[in-house]
Structure formats: structure tokens, C-alpha cells
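Taking it in order: structure first as C-alpha cells, then the write-up.
Yeah, one chain of the complex is gone here, protein chain that is, but the others are all in their spots.
== chain A ==
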Amino acid sequence: MINNYIWLIPILPLIGFIITGLGRNALSKGVIGFIGSTVVLLAFVVSLLAFLQINSTGQAINVNLFSWIKVGYLDIPFAFLVDQLSSIMLLIITGVGFLIHLYSIGYMHDDAGFCKFFAYLNLFVFFMLLLVLGSNYVIMFIGWEGVGLCSYLLIGFWFSNPSYADAAKKAFVMNRIGDLGFLLGVFVIYRVFGSVSYADVFDKAAKMHTGDSALVLITIMLFIGATGKSAQIPLFTWLPDAMAGPTPVSALIHAATMVTAGIYMIARSNILFTMSPVTMHIIAIIGITTAAFAALIALTQTDIKKVLAYSTVSQLGYMFLGLGVGAYTGSFFHVLTHAFFKALLFLGAGSVIHAVSGEQDMRKMGGLRKKLPITFLVMMIGTLAISGIPPFAGFFSKDEILAHAYEHNPIIWVVGVLTAMCTSFYMFRMMYLTFFGTFRGTEEQEHHIHESPASMTIPLIILAILSSIGGFIGIPGHHWLQGFLAPVLEKSTALLEISASNLSASAEYTLMGISVAGAVIAWLYAWSKYRNNQNIPVADTEERPALTNLSYNKFYVDELYDTIIRKPLDALSVFFYKVVELLGIDGLVNGLGGGTMATSKKLRLLQSGNVGFYIFMMVIGVIAVLVYNLFGF
């Protein structure tokens, strides 16, 4: 029985963290790399066994480890729930996580912080597993905060560079804003339902009225939490900056796992969201807006990782769109396929960066196809997958979301297809700028170019295979994933089916045809524009057309936040510091001290040592007391 060993899944990476963390000065890099990767591999094996059992029995596994918080009516057990949803997440986290650990052995090999890096990665995997495994919102929150912490540590991994450290701080602060929403949501859940465990909450929620104001409040709060973690408008600007961290981190945290926590959380609470249509509309609108907005920014970026980062924000927007229109399966399907191809793309980009000696600017790349054949091939597969070209993985999941969006509202669908065209364009633009034409960097870099070691290419190849075939678990008509996830989504599906009008097969094929045609047109446009070193993006100092400039500068969102939030806050803190702190509080405290000192300086002169004077004062005092008592002054 696997039930007795579920606790091993999070504990293994924790043990890895302790060993790699404590032994970072004592153990060699080889040992650290081996331990760090092996614990994740073992966790993957346990997760796989759990998955297989659930797949065969269809029964969720509930593990009650110990009673954790028990105060009055509040009873929060430390319990794990492995059901269809979390078992797939476990596979993604440990599976993709293992590949990225393996890749890191090669990628981080020459870095001084190699051991620290593995310790952080293992800690991250532990918290992420906790987030997914918890059977109540409080345990989810531990993981939620933990992954935020690890994200901060890893983004700021090269903290001696101030701008990297700033990026880490930005990610941390933005995540905290979202976390506040999540936490308030959990409080309201406890207030309304008297419990935070999923089973209780969902059972009680299903008996409420659709659109109940308490449910709306809860879901809005939870969604704010999700926008922070999953980088949606308005809290999306931290994710592109998070690319300051080492590339494996970008792949693991900012593409495959942590940023999908928001989607996992909403999919987990699907019944709450289904029952508050207002929130669903908000999510759909935020999702599609983020998807389109980020895609527009990605069009003109020149940093290879920034392109991928904005593409991640955009794809996360798709997932939220899917959640917002009630396509929980489609959304989760996209989480799964996106984990494969985006991890692949990031690791591929890492391989490119590794080859050209740390250069990230695509203007200084080009012509790498012949020199990095494996990297080129896998990156091409990843690009085809994210662009939605059949039969690669991204096609199926994206089209499922778009089909649901069409049922919901054709306008959203149109925006979605246009965004998909943008995706295809910027991804192929990246491919042509990086791999085609001739090399544009320095001679020293050109001399250095080499294919990455096997520890890096093997994970790439595995991910490429997954990106190629991963979509087949969700073919329309034979949708394995839908059937698998059905028990989790049971209550929502029952509610949604009342309103949903199912599309006819022919209409669905037409929609697919249109989006594929759009993607191919965008591909051809990118080809005509960027093959053979044409239209290399101009240097930062040169003039750009107005619209390009707007997109290149990320629509000045950071500057906007600076003006409307940071500057007023700064001014306020300066006011509090200069006026309230220095004048008010310091003035009061120092004034009391200074006053006492000045008075004592005068008063000590009374101590003349003259006994006669002392006695005289004593008599005066006695007389004063007598007069006071006798005449009652």
C-alpha cells in the first residue's frame, strides 16, 4: 500500500535540503549534485506509485499525519490529500524538477554557489510538494509562503549584483501583496464554513446558493492571491524581472511549478469559483487581458529569457482564461503541457546562454543552428509546441481553452486567437534571431561556442519528447485527462452543464483550423521578417517607431507603478521619518532626557555640602509641611 509512504514525497527533498545545506562546505560538488537530484528522483518514484494506484482505483488517498493546531473549535490536522489533481501536480513537480536538477549539475558546475543552489532547489521542491499535498488551506499556505521564499532566495542567487537583488525584492514584495489576499481568503473561509479542510469546505459550499456574497468575497480574495503567485495583471511585473536568477530556476519555478500554484489552487477550489459567476467573469477578463498584454510586450524584447518570461505570463493568462470560462480540465491540461514545453524552452535558452558565455541579448546571437544541433532541435520542438502547431502538446491544451472561450464569448475567443498568433510570431522571431543567419557576437564568444554536456542535453531531450507527445492525453473525443480529473471536478461539472451548450464537432474543428492557420501565418511572417539576419532589433540608443518603443519598454507599467505607488509611498515614509520620527518621537524622548540633564545640572549646585544650609532647608521643609497640614493650602 502506497498510502503509508506518502509522507516520503515531501520529506525526501527536505532531507536533501538538510544534507546539501549543512554539507555545502564539506561535500564535493559531485556528491551534492548526486544527493540533490536523487532525493527528487526518489520522490518522483513514490509519486508515480501513488499516481498509478489512483489511476487504477480511482480513490483519493487521505493521509492524516498528526493533529497540528487544535485550539477551541479550530482543529487543523497535518494531513495530506493525494487525489487525481494533486497526483498529476506531484508528477510534474518531481518529474520536471528532477530533470532540472540534473540539468543544473551541468549548468551550475562552475558556479561558486553550486551547493547552496542545490540546497535551495531541494527546499523549493519540498515547499511546492507541501503546497500541493496539503488537505487544507493552511498547509497549502505554508507551501505557498515557502515557495515564495525560495523564489526570493533563488532570484537573488547572484545577490552581489544590486539589480538582481532588487529583482528578488520586487518578486518578494509583489508576492506578499497577493499572499495577503490569499490569507484573508482563508480567514473568511474559516469564518463562513468553520473549517479550512477541503472536504468540509466544498461540501458545505455546494449546499449554498450560487452567487452567495460570502463565496464571492472568498473567491475574489483567493484570486488576488493567485494573481500574485501566477503573475497576472496587476501583479505580473515581478516575473520578467525574476529572470535574474539562474536559468534552471527560471525553468523550474517561473515556468513549470510555482507560478502554476495559483491555477492549482483555483482548480482545487473549483466548486467555490463555479458558484460565484462574478469572480469567474473577472478571472476570464484578467486572464485574457494578461495573455494579450504580455504577448504584445514579448513581441519586441531582445533578451532571450525576457521573451520567454513574458511568454510565460501570457500562457498563464490563458490558463486563467480557461479557469474563468469553467474549462478546469483544459486549464489544468495547459498547466501540464506548459510545464513540459516551457521548462524545455527555458533550459534550451540556458543551453544557448551557456554556449555563448553568458550572453542573453539576441542581437548578439545568430547562426547557432549548426553549432548547437541538439539545442536547436529541442528548442524548435518547444517553439512548435507553444505556438500551437499540431500535433505538439501545446496545440491540444490551448485549443481546448479557446474552444471553451468561444462558447463563453466569441470576442474573448478572437482576442485569444490573436494572442496565439502573437505567441507564434515572437517565438519564431526568437528562433530565427538566435539560430539562423550568421553569428553577431564577439570573436571570443564565437570561438567558445560548444554544445552543452550530456547532463544538460539529456533533460532537454526528455522534455522535448514529452512536449511532442504530451498532448495526446487530451485529444478531443478521447480525453483521458478529462475522465481522470472528473471526480475532482464532479460538483462543478454538474453545475456548469446546466448552462453550457456543447459545441458541435464541426464547429470545434473550424475553430481549431482557424487558430492553427493563424499560428502558421504568424510563423511565416516571422520567417519573412527575421530569416538571414534581416531586421535585427536596433540598439537601445537608437530611435524606434512609437508602438515598438511602447512594447519594448513594457508599456511603462513599471514606471506607472513607480509613479502612482512607489513615489507616494516613498514620500510618505520620508514624511514619517523626517517629521514624525525625528521631530516627534525622537524629539520627545531626547527632550525628556535633555530636560532632566539640564535641571539636574542646576539642582546639583544645591548640594553645597554645607551642613547648616541642609538643616536650614530641612526646617523650612518641616515648616512647609506643617503649614500645609494646618491651613490646608
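One rule holds for everything that comes next: a contact is a pair of C-beta atoms (placed from the backbone, for glycine too) under 8 Å apart; a residue touches a chain by one contact, two chains touch by 3 or more; residues count from 1.
Following the convention adopted for this analysis, contacts and distances are computed from a predicted model.
Novice: Considering the UniProt annotation of the chain absent from this complex, which name among "Carbohydrate ABC transporter permease", "RNA polymerase subunit sigma-70", "Dinucleotide-binding enzyme" or "NADH-quinone oxidoreductase subunit K" applies?
Specialist: The correct option from "Carbohydrate ABC transporter permease", "RNA polymerase subunit sigma-70", "Dinucleotide-binding enzyme" or "NADH-quinone oxidoreductase subunit K" is "NADH-quinone oxidoreductase subunit K", the UniProt name of the unshown chain.
Novice: From the list A:72, A:612 or A:632, which touches the chain that is not on show?
Specialist: That would be A:612, which touches the missing chain.
Novice: At which residues does chain A meet the chain that is not included here?
Specialist: 604, 607-612, 615-616, 619
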